[in-house]
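Omission of a single protein chain aside, the complex is shown with its protein chains in their original locations.
Labels run A and B following the written order; every chain starts at residue 1.
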Amino acid sequence: MAKVLLEARNIVKHYPVTRGFLQRIVGWVRAVDGVSFSIEDGKTLSLVGESGAGKTTIAKQILLMEKLTSGNILFQGNDVYKFSSAQLKKEYRPKVQSVQQNPWSSMDPRMRVREVVGEPLSVNTKLSKKEIADNVGQLLEQVGIDAEGMNRYPHEFSGGQRQRIAVARALALHPSLLVLDEPVSALDVSIRAQIMNLLKDLQIQYNLSYIVIAHNLATVRYMSHSVAIMYLGQLVEYGESEALFEKPLHPYTRALISASQLTLPEDAKEGTKQIILSGEMPSPLNPPSGCRFHTRCTEVMDICSKEIPENKVIGTQHVKCHLYR
Amino acid sequence: MSNVVLQVENLHTSFFTRLGEVKAVDGVSFYVREGETFGIVGESGCGKSVTGLSIMRLLPEPGGEIIEGKIILEGKNILELSKKAMRAYRGKMISMILQDPMSSLNPVYTIGDQISEAVKLHQDLPDNMVEAEVVSALRLLRIPDPEIRTKEYPFQLSGGMRQRVVGSIAMSCRPRLLIADEPTTALDATIQAQYLALFDDIQAKTNVAIIFITHDFGVVSRICDRVGVMYAGKILEAAPTRDIFKAPKHPYTKALIDSVPRLEVKDERLYSIEGQPPSMFRLPPGCRFRPRCPVAMDICGEQEPPEVKLNEDHAVSCWRVK
Partner (left out) sequence: MVLSVEKLKRKRRGNTRWGNIARNLGMILPALIFALLFFTAIFANLIAPYPYDETNLPQRRMPPAWVEGGSTDHFLGTDTLGRDVLSRAMFGAQVSLSVSLLAIVITAVVGTILGIMSGYMGGRVDAFIMRVVDIALAFPGLLVAILLAVSIGPGFFTVVFALSVLAWAGYARVIRGEALRLRNSDFVLQAQIVGASPFRIMLRHIFPNIMNVLIIGITLNIGTFILAEAGMSYLGIGIPPPRPSWGSMVADGRNDLDSAWWISTFPGILIGLVVLSGNFLGDWLRDKMDPRLRQL
């Protein structure tokens, strides 16, 4: 079994909501509410959910942009909150890098590609300009961009090429984990496949671990080894990708899969299972009682609004649903 | 053959910019029947949205211009209509839903105000009748508690609800043709599924013809009866949805479908089309897909392929297809 690189243990992140004259705290947005998962060396974990599910909040916690309300993040077995700031700077931050969703806004338009990709190096290392330029050249070639391109500006490249440049920048410090926030959703269909294939190649080549944040399940299946399905700040189902897609257990997972399938209209009209959920995602300020999904669930029972379902392990899958007791 | 609502013939729309002419739509022809959904799929910049705006005659000014072609709606070429007559057609005969539900409603008016505006523009009705029309438009899009919603402002609604309101406005006068430009792209997966199901519903109730513009084959597979695959200003292949998926004829269609990851099967590696779509300022000679085409021949770089009709509903422009 591969080594666990990063582990989240029961992480919780609540944001205060304040109001009025004295900025009283009137409530808490429970963005992430007790989530645990782990990522192995060289593997991909996908966090899947709709907006408001808390997946971006988790990414922020892993990148240490915010501090958790409670819970632990372990990196190679060590609690990151116990790292000294020097340790963080040397042993954590360079090892955990990210690629943003939008390749148009994630780069300073006034910087040349050389500076964009070389920035992590000039900030974190004492390399000379020449050495940095050499490094940048190699990085660009790894992602399929001609090294000559380093003297041009980001706007001279297409969306797909920019996303490649963003990947090159993320690789500059030889990270072991990349947080990929919707890495292909801003790109055109024909370009998406190029980038996904590139990411897969790089993973094998450098034994990289990925956390992919995505809403498109087909993309997720193609990219990941394990999948975590999130709803309103909690994991409803979590497990190995293959098993999960072959035999989804949670009704929400099934609905998501049904919504992402290619279904020809003739097939749909013949009454194949097209699950359409009613209603909208409730507010994370005031989540429903019991199972948070019960207000929209197709299989809802009496118990669902009363009791919070326990985590149940079935095969390689973890599921939180009263259907499995 | 049932009633054709819209027939577009050889439509050319160009933008005149400082850098030169961009032929955003370069000879597009298709038709939509009553109660049918015709999809236009393509990547960004292929001209699919411009096609939609051309049919509405609402191209961005200055710069956008319809150069030639015919847009025949219910037997009448709307390109011959005066501006004023065209305004009377919009909303009443043709309507449109835009992509972003967050920006397509006026923030300063209530939902009720915005729908009744559309109703009053085309019908001279007393106030209580207008109200009834507003509520029925909201019902058509299955908006819960319509009487309460009419008094709310757009910012009080979620994205999915707003997009339903936009749909209500578009459908308020029961147009014959509805153009939907990526209406579900900004929505979450389960909300998108809800919204797509509404289209079937609306169509069953009103028999409206729909042009559905999208980049997403998942959406196409779900709601379109026929599809046109657009690339760099031209429809390269048009066919019933099943044929597009099961027996695509154009290499671009094939490549595009192969490059979309499938949920049903685990692909080890995705097929990918190399390169980028061509610059619209400098289209390649001959077939516009040739520089990226895996099966290009000599003739492809010399002459533009003619449209070949395989049957009544299936047309392809490719030298490989005879």
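We adopt the following convention: a residue touches a chain if its C-beta (ideal position, glycine included) is under 8 Å from a C-beta of that chain, and two chains touch if they have at least 3 such contacts.
Because the structure is a prediction, the values reported are computed rather than measured.
Contact with the chain that does not appear here is found for just one residue of B:Tyr89, B:Phe212, B:Tyr231 or B:Trp319, B:Tyr89. From the options A:Ile11, A:Val29 or A:Leu235, the residue with contact to the unseen chain in the full assembly is A:Val29. Taking the complete complex into account, B:Ser104 is the one of B:Thr37, B:Ser104 or B:Ser259 that touches the chain left out. Check B:Leu121, B:Ala197, B:Leu283 or B:Val308 against the missing chain and you find that the one touching it is B:Leu121. Within the entire complex, the positions of subunit B that touch the omitted partner chain are 56, 58, 60-62, 87-92, 95-96, 98, 100, 103-109, 117-118, 121-122, 153, 155-156, 166, 169-170, 172-173.
In the analysis below, only the chains that are shown with their structure count from here on.
Contact residues of subunit A toward subunit B in the complex are 50-51, 158, 160, 188-194, 196-197, 200, 215-219, 221-222, 242, 245, 255-266, 268, 274-278, 280-281, 296. Across the complex, subunit B meets subunit A through its residues 43-44, 158, 160-161, 188-194, 197, 215-218, 221-225, 241-242, 245, 255-256, 259-264, 266-267, 269-274, 276-277.
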